[in-house]
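A single protein chain has been removed from this complex, and every other one stays in its place.
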Amino acid sequence: MSFRTLLLGAVSTLALAGLAHAETLTIATVNNGDMVRMQKLAEDFTKKNPDIQLEWVTLEENVLRQRVTTDIATKGGQYDVMTIGTYEVPIWAKQGWLLPLDGLASDYDADDLLPAIKDAVSYEGKLYASPFYGESAMVMYRKDLAEKAGVTIPEKPTWDQIAEAAKKMTDKSTETYGICLRGKAGWGENMALLTAMANSFGARWFDEKWTPQFDQPEWKKALTFYTDLMKEAGPAGASSNGFNENLALFQTGKCGIWIDATVAASFVTNPKESKVADQVGFALFPTGGVENHGNWLWAWNLGIPAGTQKAEAAQKFVSWATDKAYTELVASKEGWANVPPGTRKSLYANPEYEKAAPFAKITLQAMNAADTSKPTVKPVPYTGGQFVAVPEFQGIGTAVGQQFSAALAGSIKVDQALQSAQQLTTREMTKGGYIK
Amino acid sequence: MARAVKTRTKLTFTIIGWTIGFLIFFPILWTFLTSFKSEGTAIATPPQFLFFDWTLENYHEVQSRSDYGKHVMNSIVISVGSTLLGLLLAIPAAWAMAFSPTKRTKDILMWMLSTKMMPAVGVLVPLYLIFRDWGLLDTRIGLVAVLTMINLPIIVWMLYTYFKEIPGEILEAARMDGASLAKEIVYVLTPMAVPGIASTMLLNIILAWNEAFWTLNLTAANAAPLTAFIASYSSPEGLFWAKLSAASTMAIAPILVMGWFSQKQLVRGLTFGAVK
Partner (left out) sequence: MATLQTRATARLMMSPAVILLFLWMIVPLAMTLYFSFLRYNLLMPGTEEYIGVVNYQYFLTDPAFFTALGNTLMLVGGTLLITVIGGILLALVLDQPFFGQGIVRLLVIAPFFVMPTVSALVWKNMLMHPVNGLFAWIARTFGFQPIDWFAQLPLFSIILIVAWQWLPFATLILLTALQSLDGEQIEAAEMDGAGVFSRFYYLVLPHLSRAITVVILIQTIFLLSVFAEILVTTNGGPGIQTTNITYLIYMQALLQFDVGGASAGGIVAVVLANIVAFFLIRLIGKNLER
């Protein structure tokens, strides 16, 4: 063995040691079921990539959002992979805060993504985040209660049909409430539902000149309808119910109809969690006199902050967590009904998934129907279905949500709520420089 | 006769006392019980009090999702560290204020307390920027520093009120005997001040343990204490009451047990000069 080979050997050992030196990715995720499952399955990733270690920061949705936004905006650099919504992706991409995902694994197959979702996570034609699961909104109802009340809910219901059915299903003596809708104030809580609902009544947030439209009859009709229906057929405490609270109510058999995110379908039909698993029927999001199904579209996505030193490893992880193989991994471990829904065409073409998930067809239908570039009947200057994709919306949406939540609780009148909403939105939009 | 009356009053107070105690403690007890239920039982009506299938599944679930040990360690390091550092800074200051008061002592004291009224959320961004530049984000040192500053006013004030109770004459006497400053502190002051220092320390460990704004906003993975651990259970999808209860029990158990064991020491100095 010559000195040279020895040296070469030493150098390559060093190089190997350098490679083996583990990189640690810090991943911020939201604490919902699908993401928690990903964390549990992550061993599969670390086994395939022994040089990458994973650190998890799992937080409740609102806390997560405030943490990652503060961090990315100040370039704090605490996270290498962030879970972000379709609301953030275009806004952040525009600021150059996100790394364009051009280094994903070769079998990632971006063309397999559902077109609506792919649009939502792209900016100027480039993919800036990879969708983990996606959702639209739809009607979930109890077939047994509907039958008992003698009502049928068509596949494309109107709000009037929903209201009639809900009222007939209600039996407050047995704690059965005809309808459960979100009421907890927040731009991602009650305002998601109410914005979609208003869309389906022909309303819009702003006209082309960014003038708020809460003083228009469509909003009044939508909000009056909502509060009246909830008063007559809704559960007690509706003004503090969000997605989770309603899910718990529905799963314990206390709701007749629940209109919410499609992702809930797999929870309410899961016999391990839901008392009513075998009695759930589905329908499209209702319409209120105009041809608009609300255009609700949302996805939780994995994005990578632009400043990260670990871009390569991060992209590896993002590919692993959102490609087709991950779907199969979940299916093999937890069954097809539990795979993250709503991101890929191939999933909905899979007969096994359709068999395991009775809600697959209608979910796909709802997702394909959602058009976030033209969310309302009348023209608008913004994009986004159940939200308005401008940075100010989180604050405005939450403040308006507080007003509407108060109207639901009955502490102020509908007219008052709309008036305050109009005022405060005008204020903020003026401050933001939209209204000159 | 008098004895009988006494026993009867004693019995009455026993009933009243236990009822109130039970009612106040009930939310914690209920959380504890719920943590051993299945999710279905946790939400059942009528509620199940004791006779249900006790299960440890929630604790397994919580432990499999997050590294409880790491969070507890961080909580301990941060709360104890910040309290000790705070005492180190506060003991001399409070000593000086109590024994060499000037006209401005009271003002300084009140100014210190008023810094605590600054709304944390208003200065989050400035502090976040400072932390980023100094590389303190998500470090225990950074959190120890912040919590020290947050609790320092309370520490100084508690110690000050306590030190003031120590009769000055004793110190004078010691000084007359030619005791040096160091000796004065070690032999005269310390024994008298220990109960006050102990309870100040305990109170501040509790306050630091439960501080949930900075500990959540300045950490990510490495330095996150139990407050961050809880934030990942606060409203997940699906039924979550039992898991939430298990996580809550795990988060409060260490400090509750510590508090109970050191209750006597905690109470002894917790007077803020209110007892003459």
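Chains: A and B, in written order; residue numbering restarts at 1 for each.
The rule is short, and it goes like this: a residue touches a chain if its C-beta (ideal position, glycine included) is under 8 Å from a C-beta of that chain, and two chains touch if they have at least 3 such contacts.
Values in this document were obtained by computation on a predicted structure and should not be read as measured data.
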Contact with the hidden chain, among A:129, A:203, A:249 or A:330, goes to A:249
Given B:16, B:73, B:170 or B:186, the one touching the chain that is not displayed: B:16
Looking at B:56, B:73 or B:121, which makes contact with the chain not pictured? B:121
Among B:28, B:173 or B:186, contact with the omitted chain is made only by B:28
Where the missing chain touches chain A, by residue: 62, 66, 69-70, 73-74, 91, 95, 175, 184-187, 189, 235-240, 245, 248-249, 252, 254, 391-392, 394-395, 398-399, 401-403, 405-406, 408-412, 417, 420, 423-424, 427-428, 431
For chain B, enumerate the residues touching the unshown chain of the complex. 9-11, 13-14, 16-18, 20-22, 24-25, 27-28, 30-31, 34, 43, 45-47, 89-90, 92-93, 95-97, 99-100, 102, 106, 108, 110, 112-127, 129-130, 149, 152-154, 156, 172, 181, 206, 209-210, 212-213, 226-227, 230-231, 234, 241, 244-245, 248, 251-252, 255-256, 259-260, 263, 266-268, 270-276
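What we mean here is this: only the chains that are shown with their structure count from here on.
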Roughly how many whole angstrom separate the Cα centroids of chain A and chain B? 38
Under the stated contact criterion, what part of chain B meets chain A in this complex? 39-40, 43, 45, 64-66, 124-125, 128-129, 131-132, 137-138, 216-217, 220-222, 224, 228, 231-240
Which stretch or stretches of chain A touch chain B in the complex? 26, 28, 31-33, 36, 39-40, 55-61, 63, 66-67, 70-71, 74-79, 175, 242-244, 247-248, 251-252, 267, 273, 275
